[in-house]
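Of the protein chains in this complex, all but one are displayed in their positions.
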Amino acid sequence: MDLSQINPVLLVASLMVAATPLLLAAIGELVVEKAGVLNLGVEGMMIVGAITGFAISVETGSPWLGFLASAIGGALLSLLFVLLTQVALANQVASGLALTLFGLGLSALLGQGYVGIKPPGMAELDIPVLSDLPVVGPILFGHDPILYLGIALTAAVWAVLKYTRVGLILRAVGENHDAAHALGYKVVRIRILAILFGGACAGLGGAYISLIRVPQWTEGMTAGVGWIALALVVFASWKPWRVLLGAYLFGGVTVVQLNLQAAGVAIPVEYLAMSPYIITILMLVILSADKSRAPASLGRIFHASH
Amino acid sequence: MIVLEKRPQPSQAWSYATPVVAVLATMVFGGLLFAAMGKDPVEAIRTIFWEPLFGEFAFYYRPQLLVKGAPLVLIAIGLSLGFRAGIWNIGAEGQYIVGAICGAGVGLAFYPHEAWFIFPLMVIAGAFGGWIWAMIPAVLKVRFGTNEILVSLMLVYVAEQLLASMSLGLLKNPEGFGFPGSRNLQSYDSAHNAELITGTGMHWGVVAAFVAVIFSYVLLKRHMLGFHIRLTGEAPRAARFAGVNPARLILFCLGTSGALAGLAGLFEVSGPSGVVSIDFNVGYGFTAIIVAFLGRLHPVGILLAGGLMALTYIGGEIAQSQLGLPAAAIQVFQGMLLFFLLALDLLTNYRIRAARKEVA
């Protein structure tokens, strides 16, 4: 065992990369849940984003277009969820699960011609001087642009929810849709926009895996990240900055675990792997005493019958 | 402008008609998908729906429908009780895993001793395992008011890691050349949940599924507790006035669904599957949620929905080997079926009317 082999600077830098798909998907789901909708189809939207992003960037040679396509792909799939839950008023839990099933199948169909292909790469930010700084350089200035987009998105969601009228309305809809409706807000329209935003973010997260983190296309490659993103939103108690922190923790558990193994520390991997979930449950218990609990209308069907 | 108008009472006629319409719609759209992939759509649909039931080898597939459908029905029945009362256990997958681990663990502890009481003990252990796993979200909800959807979902992942740890460690077959996975319970008579009548697919899990359907039907129709469950789901305020104890109801619904999921896991691990392995769970716990909704949370409906899901699985496999359809196309097809069933459910509870646009 030799812990000195672990370079903390590199550890933090690669942890940030591992956390980004989670962060993107979770920040989208946070907005969806804030609007009072529980979409369990994150995994399905991510994998569809992963293949649309991959396919478009291979075809066009541009990772930027790929990421754009992945957001559109994720949003299109979430449109199905919109139709089911907002138009046909179907149960959200069942619809979300159906969405994941459908998305996994659809992505595999779309991706049949893309196995074993290398996608065009995306250059990392390389700011002279800054990127070469010790410690701070690799952590803060040595990543791909999408990673920064994830952080920027977190900041944007935080600011919008906290300071703007749009954020206020969104929260009102999520807390009490009947009251929001009575005040004249378009509950359904707001929720639809939130769901589409969530779909686009999940799509981006999926494409981050297939275009940057791995990068390749294989069926089922998101391997459960979408479900972890759901846990993450709860862990963060619906607060954007805590989502960021949580993404680093959740993403970090794997990276740290692998680092310890490589350094020769014998650790029970399974027990370490279950720790984020147990911590999330503990967070839920702790938060139950807190005011920052789940949006009150979460998962409930709204129909303007009066 | 089209508006939805809530029916005073769910439409009886539509609740029977929508599943049929949904299946037909899926056939049309699924057929289009298969045609787009260059396969004969009629042949594909026929293979999926007809072949397992009435094809040349139906004598084999019909019992398999029971084997595949039983765990789905058993779990879905338990879930439906909670869903009716607005208590959302979506962690049945985890309860299924823990039930299997506990049940198999008890059986393996006795190996190679043969005795009549081993299997009953395993059944109890399986039910207990599922129950205890479901009591975690139940107790946390009652005591702290935490959201049971999220807690039960988190516990699925914990259970999966536990399963991996068990297959690689404690329950690993000592004679398995170091490969992960337990001994095969099928070759340990006292612990084997064998077919009751050879060639029928009937094992104790299938019996348990049928018993659960009847039990749940009677409970909901005839029993005070069943009335409380329905009342809580339909009119929570009224339920409180009627003296329903919400805490007791939560403990009962989550506990029952957990125990049934645990049983399903035990019957699977001791019967059709045989071994505790890393990939033991194949998503029955999640599919059962869909089955519960497809069955309109009604015991008989769940029985039929479980059968339908099993049919698309088995028919899908036949279509893969006979027609060369990729597994992904079958998955998309199943997804479509669910979408239509969920979407058309609207017609049961709402009336669609063309309305003149009024000035608000």
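A and B are the chain letters, set down in written order, and residue numbers restart from 1 in every chain.
Simple rule for what comes next: a contact is a pair of C-beta atoms (placed from the backbone, for glycine too) under 8 Å apart; a residue touches a chain by one contact, two chains touch by 3 or more.
Throughout what follows, contacts and distances are computed from a predicted model.
Trainee: Which of "3-oxoacyl-[acyl-carrier-protein] synthase 2", "Electron transfer flavoprotein alpha subunit apoprotein", "ABC transporter substrate-binding protein" or "NADH-quinone oxidoreductase subunit D" is the UniProt protein name of the chain not shown?
Mentor: Record says "ABC transporter substrate-binding protein".
Trainee: Please identify which residue in B:Y16, B:F54 or B:F179 touches the non-displayed chain.
Mentor: Of the candidates B:Y16, B:F54 or B:F179, B:F179 is in touch with the missing chain.
Trainee: Which of these touches the unseen chain: A:G41, A:P63, A:G96 or A:G111?
Mentor: In the full complex, the listed residue that touches the missing chain is A:G111.
Trainee: Given the full complex, what residues of subunit A touch the hidden partner chain?
Mentor: Against the left-out chain, subunit A lists 5-7, 10-11, 14, 18, 21, 108, 111-112, 115-118, 209, 213-216, 218-223, 225, 254-255, 258-259, 261-264, 266, 269-270, 273.
Trainee: Residues of subunit B in contact with the chain that isn't shown?
Mentor: 56-57, 60-61, 64, 67-68, 164, 168-169, 177-181, 184, 186, 268, 272-275, 277-280, 282, 313-314, 317-318, 320-322, 324, 326-328
The rule we apply is simple: only the chains that are shown with their structure count from here on.
Trainee: Could you please state the distance in Å, as a whole number, between where the Cα atoms of subunit A are centred and where those of subunit B are centred?
Mentor: Comparing mean C-alpha positions, subunit B is 28 Å from subunit A.
Trainee: In the complex formed with subunit B, which residues of subunit A make contact?
Mentor: Touch list, subunit A to subunit B: 38, 40, 80, 83-84, 88-91, 93-95, 97-99, 101-109, 112, 219, 227-228, 230-231, 234, 268, 270-271, 273-274, 277-278, 280-281, 284-285, 287-289, 293-294, 298-299, 303, 305.
Trainee: What part of subunit B is in contact with subunit A in the complex they form?
Mentor: 4-6, 88, 90, 136, 140, 144-147, 149-151, 153-155, 157-158, 161-162, 164-165, 168, 286, 289-290, 293, 326-336, 338-339, 342-346, 349-350
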